[in-house]
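And then chain A:
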Amino acid sequence: MADLPLLTLLIAVPAAVAVLVAAMPRHAVGPIRSVSLVGSLVTLGIAVAIVAAFEVGQPGFQLEEQAAWIPQWGISYRLGVDGISLLLVGLTAFFMPLVVLAAWHQQERAKGFFVSLMAMGAAMLGVFLALDLILFYVLFEAMLVPMYALIGIWGGKQRRYAAIKFFLYTLIGGLLMLVAILYLYWSAGAQGFDYDLLRGLDLTGTEQLWLFLAFFAAFGIKVPIFPFHTWLPDAHTEAPTVGSVILAAVLLKIGGYGFLRFSLPYFPEATLTLAPWMLALGVIGVLYGALVAMVQRDIKRLIAYSSVSHLGFVVLGAFALNQTGAAGSVVQMVNHGLSTGALFLLVGFLYDRTHDRAIASYSGIMRATPVFGGLFLVTAMSSLALPGLNGFTGEFPILLGTFEALPLAGVLATLGVILAAIYLLWAYQRMFHGPVEGRAVGLTDLTPREVGVVAPIVVLMLVIGVYPGPLYERVNPTVEALVDEVVAVAEDADLATLRHLTGDAGADAELVIDPPADDEVAVDDEEVSR
Partner candidate 1 sequence: MSVPAGYYLILAAALFSIGAVGVLIRRSVIVMFMCVELMLNSVNLTLVTFARIQANLDGQVLAFFVIVVAAAEVVVGLALVVNLFRLRASTDADGVGALRA
Partner candidate 2 sequence: MDVDQATQIDLFALAPELAVLGASLLVLLIELFLHGPRKRFVNPIAVLGVLVAFGFVVALWLDGAQRSSFGQMFVVDDYALAFKGFFLAVALFVLLISYRYFSEIRTFQGEYYFLMLAAFLGMMLMPSARDLVMLFIALELVSVPGFIMAGLRKFDLRSNEGAMKFFLFGVLSAAVLLFGLSIVYGFTGTTTLEGVAASLSAGEANPLLLAATLFVIAGFGFKVSAVPFHFWAPDTYEGAPIPVTAFLAVASKAAGFAGLLQVTFVAFEPLADVWAPVLGVVAILTMTLGNLTALTQTNMVRLLAYSSVAHAGYVLVPFAVVQPGDAALNADAFSAVLVYLFAYGAMNIGAFAVVIAVARRHPGRRVSDYAGLGQRSPGLAVALTTFLVSLGGIPPLVGFVAKLAVFFVAVEAGTTLGIVLAAAVAINTVISLVYYLRVARVVWMEEAPEPEPEPVQPGLALGFTVGGLAVVTVALFVLAPLLWGAADQAVLIASG
């Protein structure tokens, strides 16, 4: 068991399934989806084996695999998993069979659909495992084409526009990151692209700043951070249900993952210098997303903006630069994946029946379809971070960490939690309560297959909600080491921002943070009121 190259298998199985499905005749829809389901279940099994083999309490990489790929330029094939990637790999593998099941009745060009799905799975799992920067970049970009196809071929009315927008945004960010990666390579003496090799380089402050910004372009767009978020609502709204689920549950996590994996350890000085700004952007994201979500008429768009808001917390946690915040940020990524993924699935089931996403078209769904209503309620509660459900276990530590770093940001972010409760419950009340009217009339409840898709997610929400210990056990050592490393650099450098960011919050920090935060929020308010 231990000798098996588990990580390679984890990527190879979905990739092989994609090739296998591509070779099948296109009218054999039944076999195609069966093969896909079996393949994704095998993938999940391998992921479970990886989680089992993962040694708790170790901060470093485990189960490493390495082989030379382009030795001329020191590009290697290196995979490994640590506390941060373990959870995200688990999340991705967990969702793969669910999305296959959710797309079970996909008839239109089913073959291409499942090929894209499996190719996406392979690339996403690879991104979280890659420990060579070129390999990481390759997998990062390799996701573009299948995702472009998923949105562009099987999406809604504006699918072409949304697909190209998604593609170009991600591509631009990725290319800037590539330039930065090559710069790192030359700065490190052209030894190679190994993750550890490029870590802790002796870079000047200006260099760090520029490189940080180049990586930020790639990850900030992926998260997405305000003001780079505009592609997300379009992509989410136009993508088919499964596309939205993949996007929300996994793809967006690459941004937060990238911050923790690359930005923080690679550019600690720049991180410290820019941390107040990052916190400001995080707060803006939280509030802006929530405020815009409030005025949406389209339920899918509402969830898309709620994503912007929830992912703002991930940024806050990552740049609070303390263990509480960073660990919370990783757990928040998992929780957001679960709850938003489930919300998109549920809205997708609704859309399949009525082909209408307008909130105003529905009333009294709860009475018409109690199972659907119940599952939606639990998921919405999880999304708005009700204690006892999973959302709370991520957002609460993030808020704690943010308070510790910068109290004002913590206060404003807490406002975001309240806003989340308002827009979600308000939408819930309009759609699910009241007399059975509009499209809710004659609505059929979820089929066993649909319940089977959502139920595992809801179970996981409850389990994490009451017992998040196992997650934190695995994340904490890695995150602790990471934060220690950044703070150690800060102590050496004795940067001006240091005092505020390591607990000793003073008035200066608020001066730094105040103007941008207030200005932007004011602007947002205007936008919203318009």
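Here is how the candidates were picked: all candidates are chains of the complex that A comes from, given by their letters.
What we mean here is this: contacts are C-beta pairs under 8 Å (C-beta built on N, C-alpha and C of every residue); 3 or more make two chains touch, one makes a residue touch a chain; residues count from 1.
Nothing here was measured: the structure is a model prediction, and the numbers come from that model.
Per the touch definition at the top, the candidate among 1 or 2 touching chain A in this complex is 2.
Across the interface of their complex, candidate 2 is touched by residues 26, 68-73, 112, 134, 137-139, 141-142, 144-145, 148-149, 152-153, 159-160, 163-164, 167-168, 171-172, 175-176, 178-179, 182-183, 185-186, 190 of chain A.
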